[in-house]
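Note that this complex is displayed minus one protein chain, with the remaining chains in position.
What follows is chain A.
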Amino acid sequence: MAGRRRRGPLAWLLPMGPALLLLLVFVAGPILWCLHTAFTNAAMSGAAARAPEYVGLDNFHRVLTDPELGQAVWLTVVFTVGSAVLGQNCLGMLLAVLLHRRHRVVRNVVGGTVVAAWVLPEIVAAFALQAFLTADGTLNAVLAALGLGGQDWLYSAPVLAVVLGNVWRGTAFSMLVYQAALAEVPTELVEAAQVDGAGPLRRFWHVVLPLLRRTVVTNLMLVTLQTVGVFTLVYVMTAGGPGTASQTLPLLMYERAFGFGEIGYGTTVAFVLLVVAGTFAAVYARGLREEV
């Protein structure tokens, strides 16, 4: 170990170099640009489009007093917790456990069905959901055929609609992660618990789940950060409406930056989103650090 350390930073810089460069250009770059723009009145048109001026903390002051911000933050948390943390994560785990060691045909049929929604491009999945849930959509047609009255789901329950939509679309990822992890659980541990008289629930809770703990936290981190910024799905299904009933932070950001043409202010909203995502990430990072 000591001998290795003496070779200096080149030892890790050389292989890490390309990745580091890409991260700097495509991650740190835009964040810095965002930070810079948030202090200006940069706009899509007008004089501020040609020569943006520095406006100090005006945008930050405005974002904190924006009447729509609180609701947007709340909806973003509801959407993320509902569709990623509870929906995709729990459903994905359930599917993975239920499919574990089943017949190959069952695994392929169920797994294929779940993965199909994930393979679709986001825009296609969103249109499919829109066509399914809209007033004269498939769901209402099926309900009518069964003699049940339908309703305009995207209007009457927009948040539930986008949450369920995102669960449908994203569960495959969690399922695949947990399937891989379950395959690594040593069978002798499970069998030993079985011999000791533990039922399936206890075996899962006390033996399997502790072994999967790091996988769970990693998966939560990934799906949460994928979900916090979801734009296309919500935009196509409800466009944040009706009114602002399903306007999550990415949609608020889009409306301010591109609808109102206020790029500077839009990037400030982006920072609020960064704070929300960062809070989730910090919680998970703690979970990863603590050893079992």
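Here is the rule we go by: contacts are C-beta pairs under 8 Å (C-beta built on N, C-alpha and C of every residue); 3 or more make two chains touch, one makes a residue touch a chain; residues count from 1.
Following the convention adopted for this analysis, contacts and distances are computed from a predicted model.
Asker: Pick, from "Sarcosine oxidase subunit gamma", "Carbohydrate ABC transporter substrate-binding protein, CUT1 family", "Formate dehydrogenase beta subunit" or "Aspartyl/glutamyl-tRNA(Asn/Gln) amidotransferase subunit B", the protein name that UniProt gives for the chain of this complex that is not shown.
Answerer: "Carbohydrate ABC transporter substrate-binding protein, CUT1 family"
Asker: For the chain not shown, which residue from A:126, A:162 or A:253 touches it across the whole complex?
Answerer: Only one of A:126, A:162 or A:253 touches the chain omitted from view, namely A:253.
Asker: Which of A:11, A:31, A:180 or A:288 sits in contact with the chain that's absent?
Answerer: Counting the whole complex, the residue in contact with the absent chain is A:31.
Asker: So that we can see where the missing chain sits, which residues of chain A does it touch?
Answerer: 27, 30-31, 34, 43-50, 134-135, 152, 154-156, 225-226, 228-229, 231, 238-243, 250, 253-254, 257-261, 266-267, 270-271, 273-274, 277
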